[in-house]
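Note that one protein chain is taken out, while the other chains of the complex remain in position.
Right after this comes chain A.
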Amino acid sequence: METKKRVPVKEQAPEIRRSNFDEVCLGYSESEAVAEAERCLHCKKPLCVTQCPVSINIPEFIEHVKNREFEEAARVIAKSSSLPAVCGRVCPQESQCEELCVLGKKGDAVAIGKLERFVADWSRENNIDLSQTLPKNGRKVAVIGAGPSGLSCAGDLAKLGYDVTIFEALHKAGGVLVYGIPEFRLPKDKVVQHEVDNVKALGVKIETNVIIGRTVTLEELMHQEGFEAVFIGSGAGLPMFMNIPGENSNGVFSANEFLTRNNLMKAFKEGYDTPIRAGKKVAVVGGGNVAMDAARTALRLGAEVHIVYRRSQAELPARAEEVHHAIEEGIIFDLLCNPVEILADEKGWVKGIKCIRMELGEPDASGRRRPVEIPGSEFVIDVDTVIMSLGTSPNPLISSTTPGLESNKKGCLIAAEETGRTSLDGVFAGGDAVTGAATVILAMGAGKKAARAIDEYLKK
């Protein structure tokens, strides 16, 4: 049946892409996009929209695609999202908009993400100007962090006429989009930079190399620099380690370090000065998106790569598409194994990782079956590099330098879900800094909600 299957999307073949950093997914052509759009039933009560954190009017934009009105489609999306080319690529669509698509009940859901990506790419290639803003009102708002939450909050406020400045700690805007997610999933110059430029085109100023809490404090922004409200979108960038013996050996890196060297500092490219070490045989510890990205990056740098994860494949927290791509590319999955020690040679360099085998026991609080150690089952995987990808938590730099700004035990800022209001008057927060490591689209949704709340706050 035609309507049950989605139009397949072209991808670079695994045996070719495993040795380059070009994008894996090649996206739909015009005719493929139109054919896929024709599958949408244009539901009266579209469940897909309820699952999109920024409420893109999905049936409407898809209808325009069906009619080959791509510019109109782009305008519909632009009303709700400032980063469609990013979300079309990295949103976990299967658990967001596509999850409840009616077609998904009997066949494949509409490929909403791939269509969104198509429209965003088309609009970029055709230089469509989507910047529409209200007249400037002269009121200053500061945004901390140029990740997805900060960019979308800033973009929305600029559209409402506010004078917005983003302060970013790194030398480049984009947050995880530039330092974490690799080029082969999200091209930096073509896609991310372009979407950052779109936000700038709305009049948003971006000051890089400013660390709030060090270069200037949040209080100084409000009391000396005249910002009437502040949005904190500082992410969750602090890497966790396992605290097992040998973890400070030479050749043990956090996924953040490894990915930052490769993506932000472009270590993989000729002519860039920052070095990276992938080794010959790498163990990546963890099973999330970050682990997949680190693994597939190490593979492309020429290493044999093992993913070491303590549960089974069904529990891998990474997106299904990434796991599938990783397997296709030849990443080896050592599942139900937990590292207990990192072994080093006499000079202190990694020579192996000692793991213990696990089996799945009773479900835990999260509903996933809890892994338990099988006594006496230790074994060693010979590797020369270990990349720890165990998750991240929010950086305490801002909370520790801003009196009165409350955070919880995990270091996450406390903010109201619908408005982003924090314990300080005029200070709002959202994204990973509030939720802990989550997703691009949730961070953008939080940025949008906060923009609306800031507007209401300042109008009072």
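Everything that follows uses one rule, which is that contacts are C-beta pairs under 8 Å (C-beta built on N, C-alpha and C of every residue); 3 or more make two chains touch, one makes a residue touch a chain; residues count from 1.
Note that contacts and distances are computed from a predicted model.
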*asked:* Name the omitted chain as UniProt records it, choosing among "Fumarate reductase cytochrome b subunit", "3-isopropylmalate dehydratase small subunit", "Sulfide/dihydroorotate dehydrogenase-like FAD/NAD-binding protein" or "TRAP transporter large permease protein".
replied: "Sulfide/dihydroorotate dehydrogenase-like FAD/NAD-binding protein"
*Looking beyond the chains shown, say which of A:47, A:211, A:340 or A:458 touches the absent one.*
A:211
*From the list A:115, A:265 or A:355, which touches the chain that is not on show?*
A:265
*Per the definition of touch given earlier, which of A:127, A:243 or A:366 contacts the omitted chain?*
A:243
*asked:* Touching the absent chain: which residues on chain A qualify?
replied: 169-171, 179, 208-211, 214-216, 237-239, 241, 243, 247-248, 250-251, 253-254, 256-257, 260-261, 265-266, 271-277, 347-348, 395, 397
